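Before anything else, here's the structure in question.
What follows is chain A.
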Amino acid sequence: MLELDAIHTHYGLSHVLQGVSFTVAKGEVVGLFGRNGVGKTTLIKTVAGWVRPSSGRLRFEGEDIAGLASDRICRRGIGLVPEDRRVLPGLTVEENLRLGLMQAPGRAKAEAARAMQRTFERFPRLAERRSQMGTTLSGGEQQMLAIARVLVGAPRLLLIDEPSEGLAPMIADEIFALIHELRAEGIPVLLVEQNVMRALEVCDRFLALERGAVVFQGDARSSADRQRLIEVIAV
Partner candidate 1 sequence: MKTLKICAALAAVFAAGQVQAQGAPIKIGVVTPLTGTYAGIGQQVKWGIDMAIKEINDKGGIMGRKVEAIYEDEEANPNVAVQKAEKLFQVSKVDFLTGTVNSGSTLAVGQVAERNQRLAATTVSFSDAITGDKCSPNVFRVNAKAGMQSAALVEWMVKEKPSPSVFYLGPDYEMGRSTVAAFKSAAEKRGAKSVGEVFAPLDNKDYSPFFGQIRAARPQVLYTSVAGNDTVRFMSQLAEFGLAKNLQIVGAAGTVTAQNMKAIGKAADGYVTGAAYSAELDNPANKKFVADFKAAWKADPDLYGVDSYGVMYFYKAAVEKAGSTDTDKLRTAMRGLEWQTPQGKKTMRAGDHQAIQDMYAVKVTGGKFQIIAKVPGEAAVGPDTCTRF
Partner candidate 2 sequence: MTEILESLQFVYGPQVANGLAIGVAVILMALGLTIIFGLLDVINMSHGEFYALGAYLAVTLVGQGVNFWLCLALVPVAMAAIGYFTERALIQRVFHTKDRHILTLLLTFGLAIIAEDAFKLAYGPNPYKPESPISGASEILGIMLPNYRLFLIAAGGAIIVAVWLVVYRTTLGAMVRAAAWDKNMAASLGVPVERVYAGTFAFGVALAGLSGVLLAPIYSVFPTMGKDFILMAFTVVIVGGMGSIKGAVIAGLVLTQIQSISSLFISPVWSDPLVFGIMVLFLMVRPQGLAGRLGHG
């Protein structure tokens, strides 16, 4: 579904991704772990089209998406839940959600309305606050909104960057429960998360990133692989 082959990404003079290769298959949740500054967020941004890879192949559903503009990548079916949530200021909750519909702009009105309806049913707290400014929500609600506005567009792959960051444990639980649901629904996810232990609970597989390259891939259910991951990212 998503294939990265020897992806290199530069930020000015710094060479952040140094040949990353991996795949995400249909229906799987893949965790992406590593210490701060190894390039996790850059990897997400590269896939989302915010930064252009300097070399390597980036394919989604068999088609090359390297260098495409973010809005085109989004319309191919890749939804982004970015670090810090990036709830759009000056827009209401409902407007934030409505923009999510842009992922599939050709949709019929009735279908779009149904998607909105389903989203509000799934996130009743957002429904209550629909005409409130998005930025006035609590951190947890903002994270919900950031995920919900991507879900209305029915993405075929989700990129989620640090969803539990800065949230109280109870709220973080809700977020992980939500990702768990997505997994049950068969939506593939590439998940970046600091809280490795919690994240592993919702993942099928994981990748360990070090100095801009994947150094180790493992099965989230295998305790041996988990053990090795902890060694890699703790060293």
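Inclusion criterion for the candidates: all candidates are chains of the complex that A comes from, given by their letters.
Here, a contact is a pair of C-beta atoms (placed from the backbone, for glycine too) under 8 Å apart; a residue touches a chain by one contact, two chains touch by 3 or more; residues count from 1.
Just so you know, these numbers come straight off a predicted model, no measurement behind them.
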| item | value |
| --- | --- |
| Touching candidate - 1 or 2 - for chain A as found in this complex | 2 |
| Partner candidate 2, residues of chain A touching it in the complex | 48-50, 69-71, 73-75, 80, 82, 86, 88-91, 95, 98-105, 149-150, 153 |
